[in-house]
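Some notes on the structure that comes next.
With one protein chain removed, the remaining protein chains of the complex are shown where they sit.
Letters A, B and C mark the chains in the order given here, with residues in each chain numbered from 1 onward.
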Amino acid sequence: MLEVLMYGAIAALISGTVLPLLYRSKNTRKASFGLSLISSVLLLGFAGAILYTGKEPVFPAIRYLPGLDFTLAADRLAAGFILLIAAVVPGVSIYSIEYVEHAKSEARKNLQAALTNLFILAMLMVVLAGNMVGFLIFWEIMSLSSLLLVLHDYSSEENKKAGFFYFVMTNISTAFLFLGFIILFRLTGSAEFGPLEYSASELALPFLFLFIGFGVKAGLVPFHKWLPYAHPAAPSSVSALMSGVMLKVAVYGFLRFLLSVSTPELWWGVLIITAGSLSALFGVIYALKENDIKRLLAYSSIENIGIIFTGIGLYVIFRVEGLESLALLSLAGSCFHAFNHALFKSLLFLCAGSIVHATGTRKIEAFGGLVKSMPATSALFMVGSVSIAALPPTNGFAGELLLYQAFFQSFAVTNPLLTVFLIIALSSFALTGALAAALFVKLFGITCLAMPRSEKSSLAKEVPKHMLIGPAIPAALCILGGLFSKQLLSLAGWEIEFPDLLLLGLLLGLIYAALFLIIRSKETSPARISETWGCGIPTLAPYMEYSSAGFSEPLVMIFKNIYRTKIVHRAEYFDRQESLFRNGNVEIRLLRFFEEYLYIPPARAIESFSKYVSKLQNGKLDSYVLYAFLAVIVLIIATGGFV
Amino acid sequence: MNISFLLFALLNPLFALLAAPLYMALIRKVKAYAQGRRGPKLFQVYYDLRKLMQKEAVYSPTSSWIMRFTPYLNLSTLLVCSLFVPLVFVPEPAGGLGNIIVFLYLLALERFFTALGGLDAGSAFGGMGSSRSMSLAAVIEPTMVISFAALAFVLKSLNLHQMFALTAGTVLPISPTLVLVSISLFIILIVETGRLPVDNPATHLELTMINEAMILEQTGKNLALLELAHALKQFLLMGILINTILPVGLSTEIDAGKIAVSALLFLLKAGLLAIIIGLFESALAKMRLFRLPAFYVMAFFFSALTILIEVFA
Amino acid sequence: MIDPLFLEGIIKILFVFVLISAGLIISTRNLSSVLTTYTIQSFLLAAVSFLLYLIDGKSQLLLLAGLTLASKVILIPYFISRIEEKIKIGRDLHFAYLEPTPSLLLSIGLILLSYTFLSKVFEGLPLTKLFFFGAVIGLSLTLMGMLVMFSRKKVVTKALGYLSMENGVLMFGLFVTELPFIIEVLIIIDLVILVMLTTILAVGMDSSIEEYRQKFRKLQVWTGVESQ
Partner (left out) sequence: MIRYYLLIMGIFLALGLIPKSHRLMNALAAGNGMLHLIMSCVALLTFDLPGRLGESLYLDHLNLYVELITALGFSAAAFYAKGYTDSLMEAGELDPKNLKTFYLAFNLLLVTATVALFSDNLALFWIFAELTTVCAAMLVAILSARENIDAALKYVFIVSGAMLFAFLGLIFLFTLSEQTLGEGTLNWTELAVHASEFSPALLLASFTFMFIGFGAKAGVAPFHTWLPDAYARAPSVSAILSGLMQNLGIYGIIRMYALLRESSAAPQASSILIAAGVFSIALASFSMLQQRNLKRLIAFSSVEHMGLLLIGIGIGTPLALFWTLFYMLVHVLVKETLLFSAGILHRQYRSNMREDMKDVFKLQPRAAWGLILGSIAIVGMPPFPLFPAKFFILLESAAISPYLTLIVLLTLILAAASFANFLLKAFSKVTVEEEENEEEDHRQITRTLAGTGEIELENVIVKAGREKDRLPGQYMVRNGMRVPAIFMLALALALGFYFPDSLRDLLNAIILELGYV
């Protein structure tokens, strides 16, 4: 029965992929997104049933390669992530029905619909894959389909760069996964994911490789740079899927490995937490300075992935220290946070897509006043902002609460050095949370409140209804997921001491209602409308408002060591001796630390080396024969040496 | 949920709501005396609130529902918060109320919407206040969390109710490290309530104000609600500090007499604390905004030290 | 019958001459001299083959000698000299990477390399001294031919370098007479085809004839693309 649901979902997604490729029309696109919607409903049933009953479905192995079958498997972990997919997809599908129509040509619209389905399918199959080869295959398809989606507007220079960068990073990720899996395969002699009862030293290498591989895909610092490039380039619905689901698929892969290891070591946990905390902190700090709404959200994804990995790291540390209940708590926390992030990040990206669509720009400084012109979108955006700022009683808070609980009790570890480490990690975690709140006050406040800051923004209109229903689904889930978090956790089988947020939410609501009614009933005089006080200036103008850059200025000052600036000169001359100046510019800009010290130098080195190598192929027969001659000599000497 | 809790749920918020403005006034009075003035009457605060309640609200045409929504939300949040902090007697815990992290984040919720409210009218003052408030809150957050973590670690619970059940009945702090935590808590109290040297609640100068700037556009009963919420916040934080360092008199049983005594004792202790705050404020000058993180680090240091000492001991 | 030892002595002397001819090919600038040197080298090869026949008495060697004489001493040189006339260039003045003197020094190194390598490889095998010598000369001749191929500019000279490599291989092969005769014949045929092809193509490359230039210009589509 369960299997049928899954096959149905897969079939729906496949037909959703194929259909728009066959015939270009609006109806096929609609049908395609409808199919993905259907598939998500089926998936919901499938994953829910597994999580509830704990029964694992049995899929027959599919013959694939000699000596290697293609198997599907869904345990509770997989079911959890399938649930995550099923939760994000409906909103995105409904949203896309309208959103995809803004693409430039019919061909691209259909391609986008098909690829979106393929992308969802690939992510689903990665989670379902029963062995490493299947996992890698769909992992690659997932990367590829998302790459093509990122490149939907391929002619723009910026997108091209983003696409290339994404491609390279995703390849690096796959390469390390390849390596990690290959070593595991050699160790166990099978491609299946199974318990790894080996000593930690044997697993150290695969652990490192897989950590890097999944870390790149998840966007951990310092492998995170592709995110802020790829997200602005991709259509918003795809960003929602990428940020909401794809990053979590990487988390899933990492968990799948980690949970099968029976004896992890302490340094694993320390490494994971370090990377996680740094990601969280850098993610949010860079986001604060960002002026591009989608890039800001991308940085915020880095932050949240950092939080998830911090939880995973805590899990490892507690496992090593033998604190099983805390280990469970932190694992539950990071899984739950992964789930929540999927919801509110997809919600935010969808809203951002609507806003960008309505205003025609991605610059936060150009928005403003949308709460009046786009009330529904703004309300949804508000829900997303509150959730991501981890405010009660939303789901974002529930996830972080679990992690906080784990952290607060973590000082039970006996190792004093570890305690110091945990204190540092906790404070960085807290700082991240508060900065995120500041970030989303800025984002929501500057985007939606006050007066429109540009003409584009003042002309904005509310988006069509599909683009409202779409994000409304994750928005509702965000609130419900927060309110019913305790119930959800116990449904998922985690018996954890956890405050009842439903009670809290009810209390809040009741008191609010009571207050409101009491005060309203006593109201004597109606409210009056009057100009904002502007220190005597008669009319307020948009340029007087606090700007996005101004808002983050205090934090920029406080973290000025991180936001270092760089002065860049560019000059052109008429002559080679550089004495006759033609034109040039000087630019003071933010130092992109990771980019300029970590990415560009090796890229430059590879580039210049490749130039050098290319020169070897100089088209001259003389040189070619010389190479061959040298090679012959070397081979003769080598053979002589061997003999 | 049991009787004791229901009783607590009724009494504690009511007590807090009624007593909170008094201490705003008390601190003001202490400061006035320190400056050689007599200052307004203690109950002036209540008169002010009543007057504001009766006044109409004035809204800017640029503002939106955020501005109308925020005051109610803030007060209701703080009222929920008051369920978390047992002031005069500790009930049987129920429904996870009292969770210290939830408490922290309820404060964050209040701050979040206040800041949005500041941005809503579109005036530069509001924006400035929001920006500063959120920035400083971000910087203080690690300190707060570590302090509360230290508190939780020393008192071996995540729930304020359970913590205070532990401290109740003792005269002196049950662990010497609690003194260290208390110093941190005191600093947090100063910061969170927007007092000198962080913020000056008494001025309306754009260079200095943080909290006042955010609510500059609020008028009438909305302003009253916000003021009340602010006072409540201060009172609750004071309550945590008092019940940590000087829990004497905190009752754990439902007994009208005992509760009355304990309430009276609490009012006295809070009065003492308010005087200390007032004196502390008078003794210090406003710090430059960007010097503040150094101030917070002090609190951070004490809390981290607490955890380390507890671990080593 | 002549004393085999005496014949072996002569063969060894011929080996030395072969090496000298290889050196000359490396360093001579005049195209026709290079060709002549090659012809002499091939002739020496034929002579070695003949002498070996006198020692072993295997008729294949005689045939091989005849075949070498016909193809390498007569046919190929004739063909190449015709080409040289046609393309109207007599000299190959420029050297790539190596001037004649370092080339010659390097050749000595190559001979040493072949010697050490082969002595290691053949260690412990019951082989005649003459075979070993032939192998060393053959391998070094092959390597020296390669040296010619990369250090000379004109395609015709390169072709001669290739032929000289081929001579080295043949020299080696002479001592392995059991190799089926048919294969030797096929190798020669292959060689002839290859030489004809390369030299015809070389006309296209080395030619200074105006008509070719024009032809190339007409086909600019395929050019002007690569920037090298």
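The rule is simple: a residue touches a chain if its C-beta (ideal position, glycine included) is under 8 Å from a C-beta of that chain, and two chains touch if they have at least 3 such contacts.
All values derive from a computational prediction rather than experimental measurement.
Chemist: Which displayed chains make contact with the chain that has been left out?
Modeler: A, C
Chemist: Considering the whole complex, which of A:Val168, A:Leu506 or A:Val568 touches the chain not shown?
Modeler: A:Val168
Chemist: Which listed residue (A:Tyr52, A:Tyr154 or A:Phe581) would be found touching the missing chain in the intact complex?
Modeler: A:Tyr154
Chemist: Taking the full complex into account, find the residue in A:Leu51, A:Ile469 or A:Leu621 that is in contact with the omitted chain.
Modeler: A:Leu621
Chemist: Looking beyond the chains shown, say which of A:Ala31, A:Ala49, A:Leu77 or A:Ile141 touches the absent one.
Modeler: Of the listed residues, the one touching the omitted chain is A:Ile141.
Chemist: Touching the absent chain: which residues on chain A qualify?
Modeler: 64-68, 104-107, 133, 136-138, 140-141, 144, 151, 154-155, 160, 163-164, 167-168, 171-172, 175-176, 178-179, 182-183, 185-186, 205, 606-607, 609-611, 613-614, 616-617, 619, 621, 623-625, 627-628, 630-632, 635-636, 638-639, 642-643
Chemist: To test your reading of the contact rule: which positions on chain C touch the chain that is missing from view?
Modeler: 117, 120-127, 138-139, 142, 146, 149, 155, 158, 162, 165-166, 168-169, 172-173, 176, 178-180, 183, 186-187, 190, 193-194, 197-198, 201-202, 204-205, 212, 215-216, 218-219, 221-223, 225-226
Criterion: only the chains that are shown with their structure count from here on.
Chemist: Between chain B and chain C, what's the gap in Å when you average each chain's C-alpha atoms?
Modeler: Distance between chain centres: 99 Å.
Chemist: For chain A versus chain B, what separation do you get between their C-alpha means, in angstrom?
Modeler: One centre to the other, that is 36 Å.
Chemist: Between chain A and chain C, what is the separation of their C-alpha centroids in Å?
Modeler: Distance between chain centres: 67 Å.
Chemist: Can you list the residues of chain B that touch 2 or more other chains?
Modeler: Not one residue in chain B touches at least two other chains.
Chemist: Provide the residue numbers of chain A that touch chain C in the complex, in ascending order.
Modeler: Its residues touching chain C are 618-626, 628-629, 632-633, 636-637, 639-640, 643.
Chemist: Using the touch rule from the top, collect the residues of chain A that touch chain B in their complex.
Modeler: Residue positions touching the partner: 369, 371-372, 386, 389-392, 397, 401, 404-405, 407-409, 411, 416, 419-420, 423, 426-431, 433-435, 437-438, 440-442, 444-446, 448-451, 486, 497-500, 503-504, 507-508, 511-512, 515-516, 519, 522, 524-534, 540, 544-546, 550-555, 557-558.
Chemist: Would you mind writing out the residues of chain B in touch with chain A in their complex?
Modeler: 53-66, 72-73, 75-77, 79-80, 83, 95-97, 99-102, 105-106, 108-109, 111-112, 115-116, 119-128, 130-132, 134-146, 148-149, 152-153, 158, 216-217, 220-221, 225, 289-290, 293, 300, 304, 307-308, 310-312
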